[in-house]
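Excluded from the complex is one protein chain; the other protein chains are retained at their positions.
On to chain A.
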Amino acid sequence: MALPLPPGLTPPEIAFICEMELVTIIPRQRLEGLELLGGPLKPLNPPQRAPIPLWLALLLKRQRRANIIPPPWLSPHSLAAILKFETKNSPDAFSPPPRLPPLPSSNTVPLSSPFLPSSTADAAADALPYHWLELGTMLLEAAPDDFEDADEVRKLLRGLREARMAKLRQGVEVLDAGGGFKMNGVGGMELGEARSFITGVVDGLRKIGKSKEEARKERDRENGYSPSQDYDDDDMDMR
């Protein structure tokens, strides 16, 4: 019964995580409150907006019991602005992710995507959240009638995806054996696609340079240096 899948998340698993994101809906039918396993669901009273997980929103939408309000960043206006930023202002890095809420007290578990409300109706309009591509695609598929201009959104999402994939491919040049580079703003599905390549290259380069690194580790220990200290010798010239 062991899992036959290799390490790393498969696209359906990424979509599964994305379905936990909160989205805002306008219910068309009453639904009494429910004690769900992932937290209580407040009663739905039309036409009051309510934030609910995406899987439930899709279920309600399919049965025509609710309309989904697309998040503000998924509007043609915002997407066009982000696309312009991605191509003109920051040709090398991804556009920054949405700003984080203040950190909760130290004894609680810090929330992260998909549990941050980054795709509700009052989310930020100027940044792509972690699950932007999955969420956008799912909403366009299940609820195209809730968009003002679904075709334009589709086109812009496609443009963004291509611009960002090109950056991921260009980023290959910075890969090296030690790992240690930032990928702020990367999306879940993009990561799923690029993961095996990135980790494969880093691991492969590390294995090639292994003997040199082992020798260096040994020297560091003999000299009593902590491995983090700067080390200045012929090792550096060989780069």
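Just so we're on the same page, a contact is a pair of C-beta atoms (placed from the backbone, for glycine too) under 8 Å apart; a residue touches a chain by one contact, two chains touch by 3 or more; residues count from 1.
To be clear about the criterion, contacts and distances are computed from a predicted model.
Visitor: Can you pick, from "Trafficking protein particle complex subunit", "Nuclear cap-binding protein subunit 1", "DNA replication complex GINS protein SLD5" or "Large ribosomal subunit protein mL46", the UniProt protein name of the chain not displayed?
Guide: "DNA replication complex GINS protein SLD5"
Visitor: Looking at the full complex, which residue from A:P11, A:P110 or A:P144 touches the chain that isn't shown here?
Guide: Going through A:P11, A:P110 or A:P144 one by one, A:P110 is the residue touching the chain not shown.
Visitor: Contacts of chain A with the missing chain: which residues?
Guide: Counting only chain A, the missing chain is touched by 1-5, 7-9, 13, 16-17, 19-20, 31-32, 34, 36-41, 55-56, 59, 63, 97, 100, 103-105, 107-112, 114-115, 177-186, 188, 191, 195, 198-199, 202-203, 206, 213-214, 216-217, 220, 226-228, 230-231.
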